[in-house]
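Excluded from the complex is one protein chain; the other protein chains are retained at their positions.
So that you can tell them apart, the chains are marked A and B in the order they are listed, and the count of residues begins at 1 in each.
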Amino acid sequence: MNWFLRGLSRGILTTRYPGGREEMPADWRGTAAVLPGAPPEAYERGARACLSNAIDLTHAPPVVLRQRCFQCGWCARVAPDAYAMRNEYELSLIPTDLATTQARLARRASSLGRSVFVRHVDGGSDASCDQEVQALFNPFYDLNRLGIFLTATPRHADLLVVTGVVTRAMAEPLRRTYEAMPDPKLVVAVGSAASSGSIYAPQDVLGPVDRVVPVDVKVPGAPPAPLSILHGLWVALGRVAAHAREAPE
Amino acid sequence: MIVQRADATARQARAAARARVDGGARFVWCYADRDEHGTFVRYVVDENGALRSFDGYLQNALESLGLPAAGWHERELVERWGVQLDAAPGEPSPLIPSAAEGYRHVDSPDASTVLYGPVRSGIGESARWIIETRGEDFAHVTPSFGFKYRGLEARFAGVPLDQAPFVAEHVSGATAVSHATAFARAAEAALNVEVPPRARAARAILSELERIHQHLDALAKLADDGSLSVGAAHTYAAKERVHRLLARAVENRFGRGVVCVGGTRFDAFEALHAACRTDLELVEHETLAALEALFATPSLIDRLVGTGHLDAATIGAFGAVGPVARGSGVPCDARTRDGWNFTSQEADEALAAGGDALARAQVRREEIHRSFLLVRNALDAAPPGPSCAAVPSFGAAEGMARVESPQGELLYAVRFDGQLRRVAIRSASFQNWPLFVPALPGNIFTDFSFIEHSFGLIVAETDR
Partner (left out) sequence: MSALLIAFALLVAGFALAALVQGPVGRAAGFLATALGGAAALLAAGDVLAHGARSWRAAPALHLALRVDPLAAAFLGIVGAVGVVVGIYGLGARTADERGDGRAAACATAGVLFASLLVCTADDALLFVFGWELLALAFYQAIAYAGTDPRGPSAAYLTLLLTHGAAAGLLAAFVVVGHGTFGLPTLLAAGASATPLVRGVAFALFLCAFGAKVGILPFPIWMARGYTAAPSLVAAMMAGGALNVGFYGIARVGLGMSGATPLWWGLLVMACGALAAFFGIAWAAVQRDARTLAAYSSVENAGIVLVGLGVAIAARALDLPFLCGIGVAAALAHATAHALAKCTLFLACAAVRADAGTTSFQELGGLWRSLPLVTVVVLAAAGSLVALPPSGGFAGEWMTLEALLQAFRTGNVTATITFALSGATIGIAAGVAIVAFVKLVGIGFLGAPRTPAAERASAGRDPFRGAALVLGAVGALGVGILAPQLISALGPTIDGLAGVPATARILADAPVIEPAFAGFSSAWPLGLGLVVGGFAAAFAVLVALIRRPRSARVPVWTSGEAYRPWTQYTGVGYANPTRVILDLAVRARAWVGVAVWNRIGAAFLRAADVVRETQSGVIALYLSYILVFTIVMLLLFPAVRHW
């Protein structure tokens, strides 16, 4: 009774997103963006400051490899005229061709019906991405209202959420989890490490998730905010189009 | 603390460390490093609150310390650094996942072996346990980690000092502030940098807010395990409010990208002060209300009483730290040892005597209360001045520092030789995971997640 009354007195905390608008705090660091018209020396200074080599200087103006950016904001502090942190949170990326991927996702998602079961696998994360995925089930976001549920067994899962860069030891368990899921299935890589390997040295880890299983949507961030992950799931389910495709490295 | 290289052999260092431990000191750490003269091993003990280190170059085989507290550390020396120890361990490595074929600790034909992990149910980190059981209970448990080894200690090498805290934040993203602060303080100790009081206050606020949201995470998981969905929902909601507070103040929900060597990257104190002026009271009120209701729910308390009991002797033998130690009445808070980050008054440790999961949960609840107090103290102090000190150029230097992360005592040791050469990390989780082995026997299968979440440890900072 205590809990019931307590809950009633709090009212509804749940966001309407993706059914309605939602904002992150004004200064919240989304992904890095290139400001045009800065001197090349500033671009280079910012690129040197990036630990995960997310700034591709071979183009002019440089391109931010969004799957590698882990939102530290250092490039913007070091070269504020060349780079700035965008406040946006809808950061999901889909690989290569936008149109065909979108169509394929929509087709596959339609066969899944209205409710979807999610299986989470930790490929080698730093524990923050896992906590943000868990946060999606708290009263503020409440993924269950969208028909997305968590399952313990991959046999019942439609969607695989992988957090963290995939370590050598976790490659085989991840692959087995993927193969234990029945078709049709979707894979969402959550976090910059899962999307691209970000700061991890290639000799110590296996690499991003798409080295082991095919990935449908990547959500960069370290960790991505729950709204970003939610957007990523919504893209994977074909309910909304992704804003961007992955820039080739 | 600044670490001075001693002119001794590893054997002598080991003997000196063992002598101190026999004299009542607490074993903290032993790690290896390699420079142009060869491999050297450093032993660190805590003697009445002060850290003492003993190191020496490796000549040939080394004697094991023979302490349960040093078990995993020495395992790492053998497996990652090629140090030869005299005693060959019989158990499967806790640090490198192995096939676990035919391994039996319980010598009985009735016991069967179950492998739990690495992919477990729910949202959790990847870790594996070799469980030997006679049916419904635990006869023996062997942790078999190493699935999340990402080579982060080696990743630090050569990284510029302004970017190095980002690597530390990747070691454990959930406790990123503690790791970045520990790294920064170790570097500051090595390079003799004095952090301005404003930055110290900002760091204090951030680390206490981190303690609050991590403790809430552990308590929410306990509520989830006890099928108290409503309680878990309220506790996760309280945690979410803390994250939103951090996002409003320092642009990141976990407080990442704020701490740097010398202070904070921007005037974090001002941002925190502004955000807390409006939001802290609501966050505190909701959090404490949720905790009060949680601990007044008998169905949850019933599951926690007597589960995963650890007595003070075991805590001492394994050198446990953090809420795991404090839950058995053993005081061990790095904040008292090295002075609280920033406070105008002495604060005491939260201790509980039960030794079971309930005691550890009570310790966490007490610490949340104290953390809010410490945050207010730091906000009220409002020291003026710069937020970052300049870092001088450096050659060869070594430093070590410890902070109290939400899991317990966290140490970083750094070595420079013109650039960052070696970073060694001893996390509280690495020290505390071995206590699973004495804590589990006698409990039944369904108690596993209660014990795991009452420990509240992180695998990412264990495997690194």
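Simple rule for what comes next: contacts are C-beta pairs under 8 Å (C-beta built on N, C-alpha and C of every residue); 3 or more make two chains touch, one makes a residue touch a chain.
Note that the structure is predicted; figures quoted are calculated from it, not measured.
In the complete complex, the hidden chain is touched by one of B:Arg42, B:Arg75, B:Arg120 or B:Arg185, namely B:Arg120. Contact with the chain not shown here comes from a single listed residue; of A:Pro25, A:Gly46, A:Pro173 or A:Pro224, that residue is A:Pro173.
Screening B:Gly66, B:Gly135 or B:Gly418 for touch with the missing chain picks out B:Gly135.
Of the residues in subunit A, those that touch the hidden partner chain are 121, 153-155, 172-174, 176-177, 179-180, 182-183. One chain is missing from the display, and on subunit B it is touched by residues 101, 109-110, 112-120, 126, 128, 133-136.
Everything below uses one rule, namely that only the chains that are shown with their structure count from here on.
Taking each chain's centre as the average of its CA atoms, subunit A and subunit B sit 27 Å apart. If you check the complex, the residues on subunit A that touch subunit B are 2-4, 6-7, 10, 13, 24-25, 27-29, 49, 51, 70-74, 77, 85, 120-135, 137-140, 150, 152-153, 164-165, 167-170, 173-174, 176-177, 193, 199-201, 203-205, 222-223, 225. Residue ranges on subunit B touching subunit A, taken from their complex, read 97, 118-119, 121-126, 146-152, 154-155, 159, 162-163, 166-167, 169-176, 217, 230-231, 233-234, 236-237, 239-240, 243-244, 247-248, 251-254, 256-257, 265-266, 271, 289, 293, 296-297, 458-461.
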